[in-house]
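Have a look at the structure that comes next, please.
A single protein chain has been omitted; all remaining protein chains appear in their positions.
Chain IDs A, B and C follow the sequence of writing; residue 1 opens each chain.
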Amino acid sequence: MSESLPPGDSASGLSIRASSAEGARRGRLEAAGVVKTFGANRAVDGVSFAAEAGRITGLIGPNGAGKTTLFNAIAGEYALDGGSVRLDGTEIGSLPPYRVFSNGLARTFQIPRPFAGMTVLENVMFVPERQAGERFWNSWIRPGTVAREERQNRERAREIIEFCGLLPVERQLAGSISGGQQKLVELARALMADPKVLLLDEPGAGVNPALLDTIVDRIVELNKRGLTFLIIEHNMDFIMSLCDHIVVMATGRVIAEGTPKEVIAQPQVIEAYLGGAVA
Amino acid sequence: MKSMIASGLMGAGLVLSGAASAQAQDCKIAVGSVLSITGSMAAIGSAIGDAGKLAIDHFNEAGGVNGCEVNFILRDDQGSPNVGVDAAKTLVEIEKVPVLLGAIQSGVSLPILTSVTVPAKVTQISCCSSAPSFTELAREGGTQGYWFRTLPTDRPQAAVLATIAAEKGYKKIAVIHVNSDYGVSLATRFRDDAEKLGIEVTGVTPYNQEQASYRAEVNAALQAEPDALFLVAFPADGATVAREWISFGGSQNLILSNALRADEFVESVGAQYLENAYGIDNAQVEGESVEAFNTSWKDAKGSDPNGPGLHVMYDAAAVALLAMEQAGEADGTAIRDNIRKVTGGEGEPIYPGAEGFKKAKTLIAEGKPIRYVGATGPITFDENGDVTGPYLIYGVKDGELATLDRWDKARVEAALEKLQ
Amino acid sequence: MLQAIADGILSGSIIALGAIGLTLTMGILRFANFAHAELVTWGAYMALGVLSLTGAFMGPLAPFSFGVPLLMATLVAMVATALLALAIDWLVYRPLRGRANHLTLVFGSFGVSLLVRMVILLLFGGAAQYYSNTLQIAMKVAPGLRIMPDQIFTLGLTAVIVVALHLFLQKTRLGLSMRALAENPELARVNGIDTRHVVRWTWIIGASLAAIAGVLYGLTVQLRPEIGFHLLLPLFAAAILGGVGNVFGAVIGGLIVGLAESISVLFIPAGYKLAVPFMILLLVLYIRPTGIFAGTVGGGKS
Partner (left out) sequence: MTGFAAYLVFFLIVALTYSIVVMGLNIQWGYTGLFNAGVVGFFAIGAYGTAILVGPDRAHLIGGFGLPFPLAVLGGMALCALAALIVGLATLRLREEYLAIATFGIAISIQLVALNFESLTGGAQGLVGLPRPLFGLFDSPAGYNLFYLGVVAVMAGLVYWALETAVRSPWGRLLKAVREDETAARSLGRNPARVRLEVFVLGCVLMGLAGGLYVGFIGYVSPLDFLPILTFQIWAMLIVGGSGNNRGAIVGAVGVWALWAMSGLAISRFLPVAYQSQGGAIQVILIGLLIVLTLIFRPRGLIGEAESVSKHAD
């Protein structure tokens, strides 16, 4: 099974539209004073930061720092207990996940969540919104439209699948492929949505090195076309080589922010990591 | 799809092989019955089935119908019309029964009658369905004469009970009734009759079958502090209601419907609380024919035939078999046409039991008229298939069910007249 | 009205006992066990079986209608019911637990409920039965209020059990583990709680309480194979009303459902009484799906 990189050229025809052309306003994610509590536990305690458009922002911190909770809050999975989240100036903090998605923010999960009982191709074809065929009566009264849309949909899905190196497994059930490939399925699904901002939760965790290279390459490639990234990752090499900007969290707060070099030098970051390691 | 065809074929094979084996044994006549053996009537259903079986056994002992052995096929309707209709449909179409005995509940008998037996020209005789809608249907021609029942409708029952209540001097009566066609129509008729006789009916409270507790219904009925309770129920639920009624201080002046004449009811409630209770039933306790049934039941079962539906079921089966014998053929229409020839009239009386049936067979062979006098006494069907007959008033004496009084036909009609 | 309130509290306390077990299994095992109400029936009939086998109905303890044998039979019934619950868990739920769709468990319990009910019907028949055929006459406590001694006993016993259970959940290690597991299964696992052990005890406690509820029901009302089936909706309504996983809530929920059923009859025909728990259920789900005491697992998606 080929998990290596497909030839770079093949991806060039990919219809992931360059968003940077529209200028700096597009794809800027900003959190201001975000709070999320569980009972007495303030899992996210007044977090503010910005993921600038067209950049790759890293979100790091020891276990239990509240990174994934913050992700869920941004993506709408959790209702905010305070603060706001803006995407290109539009408030999305109070929206349910499906509305956040419609506003141009896609995400992946720490533990991949493919639709296990559907093939890889179907997983990706599922993504586009407002498909005529999702209204059940359309398959009765407008079968032609549905079929045409499906053909286009399928074509694009296969391009993205190829871009993600999943072509060899496109007919397999998503539940039966490796964990790393499932991460790629999630990436492919997110790309199919043509988002402005992409939130990746530990894209490298548990992925073998060859596949990790594919993932890194794809992120760089997509970023070049203007897609904004916000990435949680524990792999420091990954973060250091990839990110333009890093936000460090500990116990629900932002404790440092800056370029990779700036951040790594700060004493409170080292302490948080050591403290986290001891606990 | 394959397996669907396979299961269909399997079904066909099973049924066909059954039919073939039935044909092989040359002379067998099937009598079908649909009764509630499980479900809400389970408590009384299987005993009723036994009563039907007893009549068949007696007839076989006497040499069978037209020289053929009678085969009793009992199907369970589980208290549900769709199950009952399906069971009746198999009996009529596959087992080819010319006569169907049942069902117990009117709600099951009615759809069987309209969608199975009448279209197939099969005679249906019910032991126990008392709803007035059958009489209406017969009058409109909907039964084409294929419908008979061996228990009287509730019209005279209500009249007799109300008359006795007035004689006893009850002033305020509460009614609690089972929420079924039987309960609703008997309760309503009783209320009308009682009010005509100057008795105040403080409330008519329906209850749903098979609930564990009827405290709420009892409390509602108790509110007006009536001096008597008319309870229309089947033994199991009836016992629950009566127990709660008495426990919560209700009057022990109880008026009981015919279905409550059952040992099970007396045992569950406790005989000591039923001293002031009286009820009505259409089964006679005296008379040679009744004794003949009671004795043979006791021989077969080792207990007294105290329970709803036993006498009437025996008669339903007996009438069907005698009519078949008289007709000389096992055909639904022939049975329909001969039922009135073996009941009523002036012929030689025939009593329940193998001996009686033997006598009937001889007389029929000789071309002499017979008249079945059954487990419920003399039986006469009117043009709608309904019977009118005498009643007994039962109560509890020395811890056991006992007959307190008897109302013959004339007395019943006088009571009815007064209420017109 | 007074009578309706008294009756409501009585039936409410029996519902509460059943609902405690249900709320625990819903909280800890995370599925709606449709077979739970059948445990109530099973317990009631096991006690009857013991009574009829030993043939003992020694003199009742005045003023109650029952004596020591019934108390003994209840203990046996509790054990028998716990065994049944564990057997069902082992035979049916364990193989189904790993399935992707956790509703498969609910579905399995749906089938099990039918099986248990029919087995009881086969073993004991469909007719109504009583622990004692002696009728107890209610005492007139106040104008328009009659209460039977057995009912007082039922109330008292329920109160004792609820207090004991409360102490158990607050003070013992096992009780604390159960609460922890109900509140946060991930955290409980991380903290080294033996999940299987807790699950086993959840069944034992839930089933034992169901058995007691069954016996009390049989004592104050009657035994029929359908009693559990008829109690199912009230039990669910009580558990959800009180907040899933919340024992105290289940008790209050049970009382509210019992009272509502009983009082409703003053305003609507008695025939609709059984629909009252459903109405309460719908109302709770529309207005406050987490229940009045915001249960540990709550109404939200877990």
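One rule holds for everything that comes next: a contact is a pair of C-beta atoms (placed from the backbone, for glycine too) under 8 Å apart; a residue touches a chain by one contact, two chains touch by 3 or more.
Because the structure is predicted, anything quoted here is derived from the model rather than measured.
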Could you run through the displayed chains and say which ones the absent chain touches? A, B, C
Hidden-chain contact residue, picked from the options B:Asn66, B:Thr114 or B:Thr403: B:Thr114
Of C:Ala142, C:Ala164 or C:Ala275, the residue in touch with the unshown chain: C:Ala275
Looking at the full complex, which residue from B:His58, B:Arg75, B:Arg155 or B:Arg371 touches the chain that isn't shown here? B:Arg75
Sort through A:Ala43, A:Leu80 or A:Met125 and give me the one touching the missing partner chain. A:Met125
Even though one chain is hidden, which residues of chain A still touch it in the full complex? 75, 77, 96-98, 101-102, 106-107, 109, 113-119, 121-122, 125-127, 129, 131-140, 143, 146-147, 149-151, 153-154, 173, 189, 193
Where chain B meets the chain that is not shown, the residues are 1, 3-4, 7-8, 10-12, 14-16, 18-19, 37-39, 42, 45-46, 49-50, 53, 72-76, 78-83, 85-87, 89-90, 92-94, 96, 105-108, 110-111, 114-115, 119-120, 131, 133, 179-181, 183-184, 206, 208
Counting contacts across the full complex, list the positions on chain C that touch the omitted chain. 26, 31-32, 34, 92, 95-96, 99-104, 106-108, 110-112, 114-115, 118-119, 121-122, 229, 232-233, 236-237, 240, 244, 269, 271-272, 274-275, 277-278, 281-282, 285-286, 289, 297, 299-302
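The working rule: only the chains that are shown with their structure count from here on.
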Central subunit by CA centre of mass proxy: C
If chain centres are mean C-alpha positions, then the most distant from chain B is chain A
How many angstrom between the C-alpha centroids of chain B and chain A? 75
Can you compute the centre-to-centre distance for chain A and chain C, using the mean CA position of each chain? Integer Å is fine. 47
Roughly how far is chain B from chain C, going centre to centre by Cα mean, in whole Å? 40
Shared interface positions of chain B, touching two or more other chains: none
In the complex, chain C touches chain B at residues 3-4, 7, 11, 121, 126-128, 130, 133-138, 140, 146, 148, 217, 221-222, 224, 226-227, 230, 261-262, 265-266, 269-271, 273-274
Of chain B, residues touching chain C in the complex: 38, 42-43, 179, 205-208, 210-213, 215-217, 219-220, 236-237, 239-240, 243, 246-249, 264, 267-270, 273
